[in-house]
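Complex shown without one protein chain; remaining protein chains in place.
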Amino acid sequence: MTTVRGLLSRRWVLVLIVVITWVILAAALKGVSTLELSTAADTPFTAWLRDLAASIRGNRTKSPAFLYFFNPIRLGVQGFIEPIRSVIAVPAEGDLIPLFGWLGVVALIGYIVYATSNLRTSVLSMALVFGCGVLGVWADSMDTLALTLGAVFLSLLIGFPLGVWAGLNDRVMAVIRPVLDLAQILPTLVYLAPLALVFLIGIASATIATLIYSIPICIRITAHAVRSLKAGPVEAAQSMGSTRWQLLTKVQLPMARQTLILGVNQTTLAALSFVVIAALIGAPGLGKPVIDALTIRNVGDGLTAGLAVVLLAVMLDRATTAAVLRSQSYVPVAGPALIRRRIGLIGGGIATVVAIVLSRNQLWAAVFPPQLNFGEEISAFFDTIVSWVTSTFDFLTTGLNTAFTTIMLNPLEGLLANSPWYLTITAISLVALIVGGRNVAVLSVFLMLAVVAIGLWHDTMITLSQVLLATAVVMVVGVVLGVIAGRSERAERFLKPVLDAGQTLPAFVYLVPVLALFGPTRFAAIVCGVFYAAPVVVRVVADGVKGVPSDMVEAAVASGSTTTQVITKVQLPASKKSLLLGANQGLIFVLAVIVIGGLVGAGGLGYLVLVGQSKPELTGKGLAAGLAIVLLGIMLDRIAHASAQRSDRSSS
Amino acid sequence: MTESADPGASAEAAISVRSLWKVFGPKADSIVGTPLAGLSRAELLEQTGCVAAVRDVSFDVAPGEVFVVMGLSGSGKSTLVRCLTRLIEPTAGSVLVSGEDILKASPARLRELRRTRFSMVFQHFGLLPHRRVIDNIAYSLEVNGVKKEMRHKRAHEVIELVGLHGYANHYPEQLSGGMQQRVGLARALAVDPEVMLLDEPFSALDPLIRRDMQNEVKRLHRDLGKTMVFITHDLAEALKLGDRIAIMRDGAVVQMGTPAEVVANPADEYVADFVRDVPKSHVLTLGAIARPAEPGEYLDGPRLDVTTLIRDASPVIADASGPIVVIANGEAVGVVTSDDVLRLIASEPTASEHEAR
Partner (left out) sequence: MTNTRGTTVILATAFAATSLLLAACGSTVNSATSSSAAAASPSTSVSGSASTSASGEASKACGKWGMAMNAWVGYTASAQVVSNVAKSLGCTITQTKLDEAATTYDAMEAGSVDVVIEDWGGGRWKEWVDRGAVKELGENGNVGLIGMFVPQWMCDKYPDISDSANLNKYAEMFKTAESGDKGAWYEGPPGYTTIGEKMVSANKLNYKVINTGSEAALIDLFTKADKNQTPVLAYWYTPQYFNAKVKLCRVNFPKSDWTDAAKASGLTDYPETTLVKLATTKLVESGDPFANLVANFKWTNADQDSVSADIEGGMTPEAAAQKWIDANPDKVKAWTGQ
């Protein structure tokens, strides 16, 4: 134990020496070789990308790659999604309602949930969908639901077989794993522009972007489901002479059912959480009002739409979770329960059919009744609340913002961005060498040189400084709340709904209130990053603290430790692995939001991505910024990963 | 390497294993047949990073015999039994089942053999949780393409055979451990195999249930006469069920023989340690202590067969006034007196000694 501490502290002493030297040199060389570039300026690389993008746009109707590959995919995806929309969301030409009116949709959702889980969840689901109508966003909600369900279906169609394959075959897994890892750290904002370039703005691009986000999750869980099966039954089936196909269809897949349904759950939530950002490239539905809230400052409507997203998320989550729970037992219902259930299914089915017929023939059942639509009131209510909060706490937020920016952010940005690039690269790679080892240091140097070559070094460092600070704040918040939740079940019960909401609420929704509170500043982006990443970190830390064996804690208490001592000397050190995992997750989540922070004044790479999307003369710059974000993400992830592994090794 | 099948392999035996090796590790193929094969387990691991789980094992199992492989955990017994049906692919050696070399079978032929000739019972049952008892039992018939009606008929037969009447439509999670293993047994019997392989089938069960199940196996063996390879770490179980016992240590067989031989003449300290606590009178037969009659002893006492367990003979011996006569094939081969029995019992550890260990 003492040697471990010795090793650790020696490592930190080295880091400290590097940082102090860095600070001194940076102060001396301030403003030298910062590679700062104005927004409108191009580098050779970005100019090349810009011309490439222009030639791609010009070739959309001519090039064989488009005629025989991209365009058919686009039309295929569109042709798949549109019919789903026409059932619940978009009326046909000249029609008042889609195929089903609101009552029919509510009933159908209720029936499907009842058939796959239970009555209680079914009633809850119907109430939540109904709530979308009350919020005044029925049509947008249905459009979002249609797109989500379509995307989930396609995700499963592609992800499920790949996941099974990767689960069965180590070589396939070895090929797929790096792709999955990359997908996990890729901030969603960066692949919108390339997709829009080849699939154009519209439903197809939005769906494909959603797929890129949700398929890796589906593959991961499916592969895990197949891999983590109990060995016994599989071996027994092999010993009885099953072929591989028989093994798969008669044993492995049926046994993995519960985890597979969990995969459906996760895939669905991922697809839904992508709705808002997909609106940037033409997804219809609830995403657009949320983004409009930002572009034309309409807090109320944005929050209302955001709330509808949450309602849909809760509905889809509960419905699929109930299905997971129901599949925990392999024993089907029997006896009186079965008879009750059959009666329920038949009765519910008849009721559903009646509701659908009504919804197509009665106005009140077809169009969501205006008397029940409280959208405007709710939106106005949100407006009032937000303006009250911003005006009341203005003094506090301004002070906090100024203090944080002056004391922490400006010095760090000065260190990273306003000192010579070669100094920053040297310093970062030395830190990487000390905490992560040689391989990571070499990789970091390579990635940072690539950023320099792209020509976006200065902007990358601006983004990096925000990411690092936000992660630090997230870790403080995460450890404090995580320890509290990990130690007290009551606190955990209290925090759970907050964390749940925090994880389902699209990050865009709180950009506007935060903007109102802190103005267009880097601090606003940091606050958003903290909001977004904190729930995950709290979860990971709480799980880590709960995972500390109780006899360890009891031994410490028995030997007279104070609560603080128990936390700092036993629970935190023992859950070090969770803390590092939390830091890694926190970094990735923060990065995803900091780049969106370009919308609230964060500048840096995220802003360039957004500029590139709307100004054709800056497309190249935007694409290059996306690439730089990816490189930055890989570097941060690898360093965090390697340092976690290293400290893991040194403590074992 | 697999070509080095011992010419002494027996075609008459139900199973004939010769020079079987299983090496796990990075260079598993480059060990057997080199000097490395002579290294101890620890040395081998250090020099090559490989572990020889089964090393140079040979034995024959006669048709209808119950052959028990016994050893502590990590001795390689579970790996050995899996090598017999290539659930684990052996590194070298040969396995003949009714004269056919399993190791040379094509994947299709191997499946065929698994479906019809072997069956296996597992320590943790390995039942398919999503299938009813009857569909678990009928599984191997199902994968072999037997029609539903036929395979359910057969499954019902075995259900009766193992005492699972009325449980056909239950799911495994609704059954106790003992009942689940009855399903495991029934499943193994369903294909009417030539050879049953039982891998510590009762280790996960409570002691009382374990005894019931052991008796069940004895009964099934008596009624059906299947050849069985039975893996266990429990000597009492080995002695109770086995016609012959092979004791394994670090992947190799250290002794092979009938229960009486093993108990009476442990091959080395390892085996001796095992059998020290066994009440010899429960294992040894009169043959083990019979001696030629001394002059003056009367030979008109009760006559008992040479294969009678001493424990079973002792009431008779105690009641007899003189020595009893031990006969084999109707001929007297020796005598036993109560003194002889007492001497044997005296050589066993006392109860206090027993507890002290």
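Note that the chains are named A and B in the order they appear, and that numbering of residues resets to 1 at the start of each chain.
Simple rule for what comes next: a residue touches a chain if its C-beta (ideal position, glycine included) is under 8 Å from a C-beta of that chain, and two chains touch if they have at least 3 such contacts.
Just so it is clear, the model here is predicted, and its values are computed rather than measured.
Novice: For the full complex, can you list every visible chain touched by the one that's not shown?
Specialist: When the full complex is considered, the omitted chain touches A.
Novice: Which listed residue, A:Val18, A:Leu415, A:Leu572 or A:Ala602, touches the chain dropped from view?
Specialist: Of these options, the touching residue for the absent chain is A:Ala602.
Novice: Taking the entire complex into account, which one of A:Ala139, A:Ala427 or A:Val483 touches the absent chain?
Specialist: A:Ala139
Novice: Using the touch definition up top, pick the residue from A:Gly150, A:Gly163, A:Pro187 or A:Gly282 that touches the left-out chain.
Specialist: Result: among the candidates, A:Gly282 touches the missing chain.
Novice: Can you tell me which of A:Thr521, A:Asn584 or A:Ser647 touches the chain that was removed from the display?
Specialist: Result: among the candidates, A:Thr521 touches the missing chain.
Novice: Could you please point out the subunit A residues that touch the chain left off the display?
Specialist: 38-40, 54, 57-58, 60, 87, 90-97, 99-101, 104, 108, 111-112, 115-116, 136, 138-139, 196, 200-202, 280-282, 284, 288, 292-297, 332-334, 338, 341-342, 345-346, 348-349, 352-353, 356-357, 360-363, 366-368, 370, 373, 391, 394, 401-402, 405-406, 409-410, 512, 515-516, 519-523, 597-603, 607, 610-611, 613-617, 619
What we mean here is this: only the chains that are shown with their structure count from here on.
Novice: Any idea how many Å lie between the Cα centroids of subunit A and subunit B?
Specialist: Distance between chain centres: 56 Å.
Novice: Would you pull the subunit B residues touching subunit A in the complex into a rising list?
Specialist: 85, 87, 110-116, 118-120, 122, 124-131, 139-140, 142-144, 171-174, 187, 191
Novice: For subunit A, which residues count as touching subunit B in their complex?
Specialist: Touch list, subunit A to subunit B: 230, 232-243, 246, 250-251, 254-255, 257, 329-331.
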